[in-house]
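This report refers to the structure that appears directly beneath it.
The complex appears here minus one protein chain, its other protein chains still in place.
Note that the chains are named A, B and C in the order they appear, and that numbering of residues resets to 1 at the start of each chain.
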Amino acid sequence: MNVKHGFALFGAGRIGQIHARNLAAHADARLLHVVDVAADAAGQLAATCGARVSDTAAALADPAVHAILVASSTDTHAALIRAGAQAGKAIFCEKPLDLDIAGAQASLAVVAQAGVLLALGFNRRFDPAFRRLYREIAAGRAGKVEVISITSRDPTPPPPAYVARSGGLFRDMMIHDLDMARWLLAEEPATVFARGSALIDPAIGDAGDVDTAVVVLETASGRLCQITNSRRCAYGYDQRIEVFGAKGLLRADNVPATTVESAGAEGFTREPALPFFLERYAAAYRNELDEFLKALRGAPAQLASGEDGRRALLLANAAQESLDSGVPIRL
Amino acid sequence: MNVKHGFALFGAGRIGQIHARNLAAHADARLLHVVDVAADAAGQLAATCGARVSDTAAALADPAVHAILVASSTDTHAALIRAGAQAGKAIFCEKPLDLDIAGAQASLAVVAQAGVLLALGFNRRFDPAFRRLYREIAAGRAGKVEVISITSRDPTPPPPAYVARSGGLFRDMMIHDLDMARWLLAEEPATVFARGSALIDPAIGDAGDVDTAVVVLETASGRLCQITNSRRCAYGYDQRIEVFGAKGLLRADNVPATTVESAGAEGFTREPALPFFLERYAAAYRNELDEFLKALRGAPAQLASGEDGRRALLLANAAQESLDSGVPIRL
Amino acid sequence: MNVKHGFALFGAGRIGQIHARNLAAHADARLLHVVDVAADAAGQLAATCGARVSDTAAALADPAVHAILVASSTDTHAALIRAGAQAGKAIFCEKPLDLDIAGAQASLAVVAQAGVLLALGFNRRFDPAFRRLYREIAAGRAGKVEVISITSRDPTPPPPAYVARSGGLFRDMMIHDLDMARWLLAEEPATVFARGSALIDPAIGDAGDVDTAVVVLETASGRLCQITNSRRCAYGYDQRIEVFGAKGLLRADNVPATTVESAGAEGFTREPALPFFLERYAAAYRNELDEFLKALRGAPAQLASGEDGRRALLLANAAQESLDSGVPIRL
Partner (left out) sequence: MNVKHGFALFGAGRIGQIHARNLAAHADARLLHVVDVAADAAGQLAATCGARVSDTAAALADPAVHAILVASSTDTHAALIRAGAQAGKAIFCEKPLDLDIAGAQASLAVVAQAGVLLALGFNRRFDPAFRRLYREIAAGRAGKVEVISITSRDPTPPPPAYVARSGGLFRDMMIHDLDMARWLLAEEPATVFARGSALIDPAIGDAGDVDTAVVVLETASGRLCQITNSRRCAYGYDQRIEVFGAKGLLRADNVPATTVESAGAEGFTREPALPFFLERYAAAYRNELDEFLKALRGAPAQLASGEDGRRALLLANAAQESLDSGVPIRL
């Protein structure tokens, strides 16, 4: 019979709510504690999931808690990872590990010392379409990979207050795409070049950030990757990847709500892309939790590791540095 | 606070298992009893869903059972509907209501007498794409509807033993499409013409049935509907509808597992259609249960009624009669 | 060195103009005479193509004329075919051969007697997409063909005066689809069933014709074909064929002017189908002329024969008879 693994959830916002629902519905998991500085949000979420509201200390002290799920704001990630590791808990942490590479490395050292499992929430690796891309690449369907093109656009720009705390587009948004690039290239990028502009929302420019960016990665063996990000997109959450290789192309397109198409004098109209990550990556969030629970059971699991988190942060930092300096950055 | 409605499930086969899982996961439902002549299947399903194995009498006698879900073989539907109605239970019954129209009418009379809710499991009405077709038609997006074309193909032919008990392609398979036609035309067909052949599996022909069929429906106002069915399809479960009207076309295409596409010298290849109804109509089965539970709560719900079941059976019978006689049948 | 085959063109209307331009541009053809009761139209077309305006007798008497191209109104076809044959000219005639089957047979007898080439202008056989369908079927790509579905919709209804002279939807419009069915099924239909309505233009109904129709064909071996026709279509000239067989599906979709797609909040919009036959079948008209000129040179050529014209007319007549009588017609 299955043991249900006990979880404490940190963060009762949008992503915390997804994880709470997925934990509540999972046969192998029990959500025990919800921790959030916003007591109302914590209380409401705990109630709907049969969990209780706790503070960090209480949640970490509970021996029934096997794992913590960190979905709180970025600036709390490092402290929670370290505290969780020291309490001997397995850790699932939303990206990014940290905004600061030294801090990230220190956290990983604590995790290594404690010998606990740490998985990063690079949810896109668990999207059924991108997983299939990965498997097809591995199976050689595209031949040797030469160029990867990643398009990633959010539906609407974040509020200025969020931008200020976000670490900037590269660490906050493109970090997902940088992780996809590493994962699909199966080789580390050796140089990063970034260009970016504030074309969408002047407030983003005023905050010192960009809302539109293009990045070029090159690996040691000369493989190339293009990434483009925009903070606003009229036709939904634009999430596409193309992998070009010696034998052809593999690509994953956007996902519509349904396959319904209408036709009239203006032409044939299919539905826009799903609105945002909650919809597009619903299956991905379930799949990543499945994999994490496999790992808790000691079974082989495909997870993004703490080191994956550190590497993606290095790339994001290099992209920011390239944008600031105007030249490519060698890693 | 929500009351959880208690259910007894009849039939632990493929469709019974879908409903059991959906009942188990639903916040407003509790699966209490599983009834099946195959004790093993019943036991296994009951165990995974926290229900108990019962016989019909015990299940219907349990006052905690508010509703029965009939997913057992077609020849048991009539008796279970009548017994459930007489026990005062709400009834959700898989199609068809009956293979015999007199029997169907007698069942409806018992249900009417008992004043209980009866919903038919025309699952396609709850598919997100077909629901959207329905709403768009109602909103006038295609203008006045003139011609509907329904393509419906199973991936592999059923075993001969199943064919013998099935009532034939029209009552067993096309009945779904006939219901879709009625639902989307929003007008009753007045004539039915059918042609069919056993082109796929000679055993189906030997059993007196067809595996390939084409039907034409015409309504009193002259609107037309084409339906084609095949009992085998190389590219998955082919489920498509096109609605042609004065303002243009609305159509729902097949659903692939993912949007991944590969390209090589042979061209651009998208994934085949989802394999069969379990995958294609997973959301539809959840949605129809949602609607049934709404109705149990007394909320407005969109359900296929017993009368819808009777009308679809009339059309299926007429199609069979047309096939047998070679001439169109007027209803 | 190539001999240029001399042509006389009968009919300076829309289709005559296409043929005139294709003849003028063809390395192996010379357009010598244009004959039309409308002297202006004939004069204008002759001028742009370097031909002269003639009457029928003069055109047929010219020994430099090797072939006649009959693109005049349907009621003139029989007389021109017979006169052309008796003058020893090869004949390319637009569909239909005749509106009357006895007349058609008499014309074919004259042609046979004269021993001249007669080709019917079933232009769709020469469309690159439909030709590829044909070749792929022949190559077994779909396996044994079981069901063919043909969708054919004109952009706008013809004027009432045209309808009155047209012979009705089946002989005027669906005859093309009936020919496609014969060609792609590679087996003669044995029964024809038709339903139709005047849903689009009441004037068409007043003229005793239908503007919306569905036909079912069945061959002796039980293969089925569905055809639907509409006389008005909001999204262009809808010309699609699906061929379903043991190994899968082959289909030819509509052709847009370009591949441009736009995306916004309403979704992803591709261009409508090309407006009408002039655009959609531009290549087909060139290809059929090529084949006719091959035949004139004595080379193997793929042409629709007079017999193909007669067979298609038989099917169209049967469809009309089925519509009128309400029952399927056995051929």
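Just so it is clear, contacts are C-beta pairs under 8 Å (C-beta built on N, C-alpha and C of every residue); 3 or more make two chains touch, one makes a residue touch a chain.
In this text, all values refer to a predicted model and were calculated from it rather than measured experimentally.
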{"item": "Omitted-chain contact residue, chosen from A:22, A:123 or A:212", "value": "A:212"}
{"item": "Candidate in contact with the missing chain, chosen from A:101, A:203 or A:224", "value": "A:224"}
{"item": "Touching residue (missing chain; options C:250, C:289 or C:323)", "value": "C:250"}
{"item": "Residue among C:28, C:62, C:100 or C:261 touching the omitted chain", "value": "C:261"}
{"item": "Those residues of subunit C which, in the complete complex, touch the missing chain", "value": "25, 128-129, 132-133, 136, 141-142, 247-255, 257-265"}
{"item": "Footprint left on subunit A by the chain that the document does not show", "value": "143-144, 146-147, 149, 151, 153, 191, 193, 195-200, 212-214, 216, 218, 221-224, 226, 228, 230, 232-235, 238, 244, 246-249, 326-328"}
{"item": "Positions on subunit B contacted by the hidden chain, ascending", "value": "234-235, 256, 263-272"}
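Here is the rule we use: only the chains that are shown with their structure count from here on.
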{"item": "Length of the shortest touching-chain route, subunit B through to subunit C", "value": "1"}
{"item": "Chain whose average C-alpha position is farthest from subunit A's own", "value": "C"}
{"item": "Where subunit A touches two or more other chains, by residue", "value": "263-265"}
